[in-house]
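One protein chain omitted, others in place.
A, B and C are the chain letters, set down in written order, and residue numbers restart from 1 in every chain.
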């Protein structure tokens, strides 16, 4: 199962965990699984998160594939100038 | 408020218009005469985007009333090219990428052309100080200054 | 380095590894150059419509006040006034939500004040009249009664327990218990054990830094021309970095169907992030609907300063530990940013970018998003990153000075590389920081002697870059020329890069390609031109759309030759048999295929719609020499060199331009630009006279070095280049000035009086 790293600000919403294991083959499935496991994450995830998959920052594509051994980090959604 | 009748010459053509005395020359050029090449970046003479010449002297058209144009000759960016032939400065600005967004470009071209008419061989410092009243936020001025200096060199060779 | 050293990343787009570029990397004249040097390019304020009205906005003179009463009747009764709008004329269906979740509500509240005015310049009403002068006179006839409330404009003051509350309930759940209601978002990230790391250090420096809010300072004020009927259908012409976003927001704020509002992006006179949101467009539309006439609305320069989106200001604490050999053992940062009277200060990017240049075992960063009575901040070129670099790179410079270490060697020693776990979490793919440092070290500037009174500063900088939703269409003409329709407004010459990439794929000359910025009715959705994404994402989509067209061209050749399409290659603008086995046919040029395309299967176009997610992060290293007049505190930047990784420079001249522009803006931010608020909470310098952006005589030539470490997420290796260039300057200049003056400058801008004060303190200490 992929491990998802949360930024510290999210940890309080996920029972204090820094790393959460959830099932999913795409970014979208991971996010859905996260919200199912920790409903408090719904608000920040809906407000906009990017997902770093193996070092690549996925800003919005929910269909990006994820492998079981992928390195996954949630990040706040990018806004550029 | 009663409008005032004004007769002037713009880019060589006689032009007549009516304007409120509170309107600036820039307002008149843009809103009454359809000459939108001059831009309003500040309205207070601080950015130079509205630069025109009045009787050959460089001026901010936002710092002059439309009624003051009576009897004078105005030059705008629309009058810089000779028919279909671009002025050497215009060509060099494209070649050097001396513009990014292009909003300051008309004012800078009017100002630079006026400089080269007075001083065909300016130093880098002279160009920088002459153009200090023309703000550009995109380029850091590097390519603008190079384009003006190279145009000057080319025009000196050609003449 | 050759392209073929880089293998495709998992899930990324494939690099065209064996590509010998014919057009990409050349420097042709930009396609819109002629329009822009002759004055005929049409910017936001250059559009007129028959029967058009002129609008003006009434703005709050107070920093914080309750609106007790607005009486517009006298204005409405004036001859020539055709409509007056207030908040009542906008949607009631935009919900409030805490934090960033309520972004549409926040925009609505910012566009037209509701119950309270929240900053000096906040819009309270607007008028449309037959002339601009009547509209301005009518504003004076609108009566507004205010109940003045206490205000706060400083970030640290706004966090204190007794600070006035801007808005209860604006904080989202990320904010820890017990914080002031003005703290609306919170970020914390990092890894390792920083305290253990500090214990390993030979020298630990902890220091406090501040930066003031600055403005993007685009020369073109916001302008639009709106037409909207009570049938809910409208047209909008405006200068914006993203017209689909404008369409979406305006539709929401005015209860329209998005598709019924067609938005056309004018030429844009600079944006730098400041035109990524809306300010006047919904107001002009509301006036137009009410007056049933087209309405033109153009901001004055003072309105731009008072009521658009400057940057956040920042108050920062940095602590870094270093060993004698230059190894950084731990780093910690706390970043408090105010972004005006709304959530959104980019403190999470400040935190995430702060230490991103370094390979750190122990790192921790905290960010606070704080509301004050200032205008709602907007993005400005790598939002949040420059201030972080200023604080962090200043401390690293000080560590190098005190340990007697070379600043580039120390940075090389600690530099993030491929495989480094980034300070913000993930593992870096192929990145180019080391290459920029090596190039800076090798540059003659770095070893040039300094004159007395001069100091040298260096700094690195980092920005993420972005992809985003993108649509491109490419249509071939019968004569073999091509139109490319992209949806990202061209702020700095991107039409040229698009045409170069299309030329590369199609194999036809650059001059045969016309790039148009399509309106919202002519193309699928496109995200804003932001995040340095245009050459990356629209470029990628242009390449893919051109490849789609090429596939169709190959099919036509295959049909003509009676062979399989797989047996047809596309070489240099011609269909050719892929090998001897495919058959013996003469190359079929593009124009030969398009000449008869109507009769061979119909028009040929290429399309691409996607959200490319392979944007490559980028790094830069800047070298600055500055000179300080110790009698007056005046500073002059005398030499400047930018070294930055572009991935691949499609049009190198415009890449250099981005480097130079970012550096110049950084010089302004470092030395002279600042928002100055008086004790009354009013902005004191809303004009170019006292908001001092660099003028031509202030700056030296700005040298550039383009480093190319290709981004595996783009077919040609492009990384964004627009934003990273503003990340190092604040720190590089501060380091140069500090080294020239012999005192550490910790607060921006480094205005002369401030430098003088620091010099006096130094003399006092001595």
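Everything that follows uses one rule, which is that a residue touches a chain if its C-beta (ideal position, glycine included) is under 8 Å from a C-beta of that chain, and two chains touch if they have at least 3 such contacts.
Heads up, the rule we're going with is that contacts and distances are computed from a predicted model.
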Choices "NADH-quinone oxidoreductase subunit M", "Carbon-monoxide dehydrogenase medium subunit", "Urea ABC transporter permease subunit UrtB" or "ABC transmembrane type-1 domain-containing protein" - which one is the UniProt name of the chain not shown: "Carbon-monoxide dehydrogenase medium subunit"
Visible chains that the absent chain touches, using the contact criterion stated earlier: B, C
Selected residue (touches chain absent from view) among C:292, C:600 or C:685: C:685
Selected from B:10, B:67 or B:109 as touching the chain missing from the view: B:67
Which residue of C:231, C:631 or C:765 touches the chain not shown here: C:631
Candidates C:73, C:522, C:596 or C:753 - the one touching the absent chain: C:753
Residue numbers in chain C that touch the chain omitted from display: 136, 300, 302, 631-632, 634, 636, 671-672, 676, 684-685, 687-690, 692, 694-695, 697-698, 751-753, 756
Touching residues on chain B - with respect to the absent chain: 1, 4, 21-22, 24, 43-46, 48, 51, 54, 57-60, 62-65, 67-68, 70, 111, 115, 129-134
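Quick note on the criterion: only the chains that are shown with their structure count from here on.
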Distance between the centres, which are taken as Cα means, of chain B and chain A, whole angstrom: 54
Centre distance in Å when chain B and chain C are each reduced to the mean of their C-alpha atoms: 29
Whole-Å separation of chain centres (CA-atom averages), chain A against chain C: 25
Of chain B, residues touching chain C in the complex: 1, 20, 22-23, 27, 30-31, 34-44, 46-47, 49, 76-78, 80-81, 86, 90, 93-97, 99-106, 109, 125, 127-129, 131-146
Of chain C, residues touching chain B in the complex: 27, 29-30, 32-43, 45-46, 48, 131-133, 216-221, 267-272, 298, 300-301, 491-493, 653-654, 656-658, 660-661, 663-665, 687-689, 693-697, 699, 701-702
Contact set on chain A toward chain C in their complex: 5, 7-10, 12-13, 40, 43-44, 46-48, 52-61, 64-65, 67, 71, 73, 75-76, 78-81
